[in-house]
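Only one protein chain is missing from this complex, and each of the others stays in its spot.
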Amino acid sequence: MRPSGRNLSDMRPISIETGVMAHAEGSCLIRCGNTHVLCSASVEETAPRWLKGSGQGWVTAEYGMLPRATNTRNRREAASGKQSGRTQEIQRLIGRSLRAGVDRRAMGERQITIDCDVIQADGGTRCASITGGWVALKLAVDKLLKAGVLTSDPIVDHVAAVSCGIYAGQNVLDLDYAEDSEAGTDGNFVMTGAGRLIEVQMSAEGATFSRTEMDGLLDLAEAGVAQLVAAQKAAIG
Amino acid sequence: MRPSGRNLSDMRPISIETGVMAHAEGSCLIRCGNTHVLCSASVEETAPRWLKGSGQGWVTAEYGMLPRATNTRNRREAASGKQSGRTQEIQRLIGRSLRAGVDRRAMGERQITIDCDVIQADGGTRCASITGGWVALKLAVDKLLKAGVLTSDPIVDHVAAVSCGIYAGQNVLDLDYAEDSEAGTDGNFVMTGAGRLIEVQMSAEGATFSRTEMDGLLDLAEAGVAQLVAAQKAAIG
Amino acid sequence: MRPSGRNLSDMRPISIETGVMAHAEGSCLIRCGNTHVLCSASVEETAPRWLKGSGQGWVTAEYGMLPRATNTRNRREAASGKQSGRTQEIQRLIGRSLRAGVDRRAMGERQITIDCDVIQADGGTRCASITGGWVALKLAVDKLLKAGVLTSDPIVDHVAAVSCGIYAGQNVLDLDYAEDSEAGTDGNFVMTGAGRLIEVQMSAEGATFSRTEMDGLLDLAEAGVAQLVAAQKAAIG
Amino acid sequence: MRPSGRNLSDMRPISIETGVMAHAEGSCLIRCGNTHVLCSASVEETAPRWLKGSGQGWVTAEYGMLPRATNTRNRREAASGKQSGRTQEIQRLIGRSLRAGVDRRAMGERQITIDCDVIQADGGTRCASITGGWVALKLAVDKLLKAGVLTSDPIVDHVAAVSCGIYAGQNVLDLDYAEDSEAGTDGNFVMTGAGRLIEVQMSAEGATFSRTEMDGLLDLAEAGVAQLVAAQKAAIG
Amino acid sequence: MRPSGRNLSDMRPISIETGVMAHAEGSCLIRCGNTHVLCSASVEETAPRWLKGSGQGWVTAEYGMLPRATNTRNRREAASGKQSGRTQEIQRLIGRSLRAGVDRRAMGERQITIDCDVIQADGGTRCASITGGWVALKLAVDKLLKAGVLTSDPIVDHVAAVSCGIYAGQNVLDLDYAEDSEAGTDGNFVMTGAGRLIEVQMSAEGATFSRTEMDGLLDLAEAGVAQLVAAQKAAIG
Partner (left out) sequence: MRPSGRNLSDMRPISIETGVMAHAEGSCLIRCGNTHVLCSASVEETAPRWLKGSGQGWVTAEYGMLPRATNTRNRREAASGKQSGRTQEIQRLIGRSLRAGVDRRAMGERQITIDCDVIQADGGTRCASITGGWVALKLAVDKLLKAGVLTSDPIVDHVAAVSCGIYAGQNVLDLDYAEDSEAGTDGNFVMTGAGRLIEVQMSAEGATFSRTEMDGLLDLAEAGVAQLVAAQKAAIG
């Protein structure tokens, strides 16, 4: 029934290749089916101004998409002179989600910027960015720990995200573009390795939804995030 | 226990004054406690370009805040040259939420723009904007029906929104600023008059949350939205 | 003869409601007929950079208009990415006018920003902004005096403004939009409580004017400003 | 008493050199003492959109200043990404003033853009721009008349402008920068060849003014504009 | 003597992987040593406005760099709100160079946009973009030929580019970043498969250069471009 032939609760194949950007403190290329995102972590030895003297660090994120990551070419945001509302919404979500998995006091007054650049898009780019962004963050933190810059690990738990939605009347896991553009309701679910919730974003696009339907999607999401966390574990070895 | 002395499941006083902007097709001033938002609906007799020939209309929203709506003055967005990510995120949410309560085919190829301008802020401005924006929209649609421009009502149901969160370890309804800035988890819930869900946005800010906690907040939200819908009904007579 | 039925030298009803914005150090809602402007004063305990060490303060103003303050909706300046030439011209005029009524040395090195946001427009928004802006400024200064932050009152005199023009061949006072859009010549007159001139801006729009006509308009303006000053006195009690 | 040694009612030397920009339909370099402005008129054979079908034309103006026209270098507006409020205010004034001397119906549906670029500044740049801009406009119109594109002259009268102010307690004509930066009150006066008023802009900068003082400045302005009109006549032969 | 241990006339290893972006009509990932650029070609079935009716097509290019492509993170151009002068200069060069290898009449009235996004930078990104951009362009054109949209091949010849410079007093081929940042003189040379010159850009950075030195660099460039053209041939099979 799904355009891809997957079962309702099937994730797309996940692959996370680390160390793909030579200059970054941490990096990976995450592939969730045909959605491919390059994630890098850049460490800066100063915190944002508003944290001066607080003893706490900051994690922030930026998101972009290559103009031809999609089926028809999008205008380059650098050329149009501003980031779209969608881009800003996504990068705020990524930053917020990753901060929820970090003890900012243990970071010390430094900032880590996660850049998520979509090389190829087939639905779920914000979820892939969170999942891959966490790997880049973890690798950068491990480097700081190894170098003795950090003495205790500020990473509290895994953070990963997956989308679910109601497609053709059925609850499905890990929507690809063909499903996402048709789904009446969909949502993004960000969770920890322990299965706690960080962010739930559900939207009706054309059809409202019930609490029962919401519960069904949450069940799927829990199963999906568990698989993503396993892939993160494998990637960071 | 709450800074305002309210009970855990108490809403702030709601007041909706209609017809406050002489030029607009529909307008209201909504007050949720000390949060005051001016909402207007402007009808344009052409749809956006991408709907030409589709027979469908569009509802969109813009959001702003007077520089001194808040405790310390914020920079005027018109002067800084762009709308913040927060502003864009909010106005996208308002538009999406209101569209979920509208039969866009019954609108015909016209556009209604909802402007929500926060005069005074004390938490929950996006929820007040949705609830008040729906009243402005309804009044504009009624005017078009009365004038015979529309022959069937495109408004399918009420749309209203409320925030809930976990404050000092307790689930509380309708957060004010003092609570919102301290809450470890909070969420915005957009629902229809019939109690169906349109949008759920829950975020951990400092503390992750469980599905049980989420369910508790949803219970509160259902009760809160019911009161808002009653206030909408009273306002539109 | 006037569209509103007013006599040639009649002002529109003036109403000034103070304390309308809970967070601001001073605020009012001024209504000149159907022109309604929200004015707030925000005190900042540092002066602009170029005044550092001068012992002097600064008064500045910003002006905005809600998109649907007018008969047809205007594009939101925050969305278009810049303030129009008209907006900048008006806010420079408001700031300059209010500074003329202030002893900047008595202010000390602090800045007061007057925000004037037009809620509803029917001609004369810049004049209403000056007249209402002065009330917000005065209230903020009184608060600083009461708190002992200021020890002598930097407000030297009232500042108020009115427009006059030649409509259908007659000199008329306090133009509303219907008159303003037809007037061949019009002007804005900013004066002190003592009747001294601060700013005179007269423009021919379609028909040039003589010194005699200019004198006639100044006579009207003096009478109008006196009424505005009386309303300011009543408002600040 | 004046820094330049001029008498109170002395203008600076005026020189208007025409035909200085080979490509423009009309052009001149106007020198009012050490204030030098390059003015050009560009004819476009279409009117702005809002005049389509009206049978009327439009005159508009743009103003700029070379970065080192002044004593210390100013930031180039093209580099800073926007025109300052001052620039916009001035170019709106130039356009409005020149339109007051034109029968827009006799222009037909075309637009003439007057560019005024200050090469060297010593006070009074907006007045020099209006006076020189009129010459460029007149030359462009004459060219259209000679070519038979226009059959009747849309230029109704001369338009010229001068500044006056109260410097060291005295009314002085044609302020240079040394005077302008010290004057407690100053004004710009735009008039026709027949001595009718087009625009009066008087501002108190530090000291308010009386109607008697205003009358004194108007007397000076009338004498000054007469000399400028004579210089325009000589320039256009 | 070279930091990399290469001989003076050694190129870095070249690798061109095609078909790396699923949605693009043509794409490749070019690696010149540690400089990696993703190149895509997007076909649009309309030409730019200024070519309407000319029977000719257009090739244009856009260039970007991921924020962490370099040793320290660069600000994202989409976030800063504009493309730097360097970015614009490079993308104009890429477009101009590729157009020199195309018969724009044979293209018909369509546009092909080449996006070059630097994933990792180690000197020579603009040259790699031209060389890889040509491959993406060629693949897109081949697709149009295969589909019968084009009937004759508009690609006239290969286009490839290499940098050369004077490093530590010696002429060296294909500068990496360590060399580029120290070279007193360097240049970029764009040539055709037949060895004709398209663009020569030589700059003294600290030390001027002679015609003899320039000739030496041209000799190196010819040899380098020949190797790049061979790699292009291998890539497109």
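First chain written, first letter: the chains are A, B, C, D and E, and each begins at residue 1.
Methods note: contacts are C-beta pairs under 8 Å (C-beta built on N, C-alpha and C of every residue); 3 or more make two chains touch, one makes a residue touch a chain.
None of the values given here were measured: they were computed from a predicted structure.
Taking the full assembly into account, the omitted chain touches D, E.
Of D:D115, D:E179, D:E199 or D:E213, it is D:D115 that touches the chain left out of the display.
Annotation: of E:T72, E:S152 or E:T208, E:T208 touches the absent chain (contact as defined above).
In the full complex, subunit E makes contact with the omitted chain through residues 82, 85-86, 88-89, 91-92, 96, 100, 187, 192, 196-206, 208-211, 214, 218. Although one chain is not shown, part of subunit D still touches it, namely residues 21-24, 27, 34, 38, 40, 42, 44, 62, 64, 66-73, 76-79, 81-83, 87, 113, 115, 117, 119-121.
Note that in this section only the chains that are shown with their structure count from here on.
If you average the Cα atoms of subunit D and of subunit E, the two centres end up 51 Å apart.
Inter-chain centre distance (subunit C to subunit D, centres taken as mean C-alpha positions): 28 Å. Shown for subunit E are the residues that touch two or more other chains, namely 81-82.
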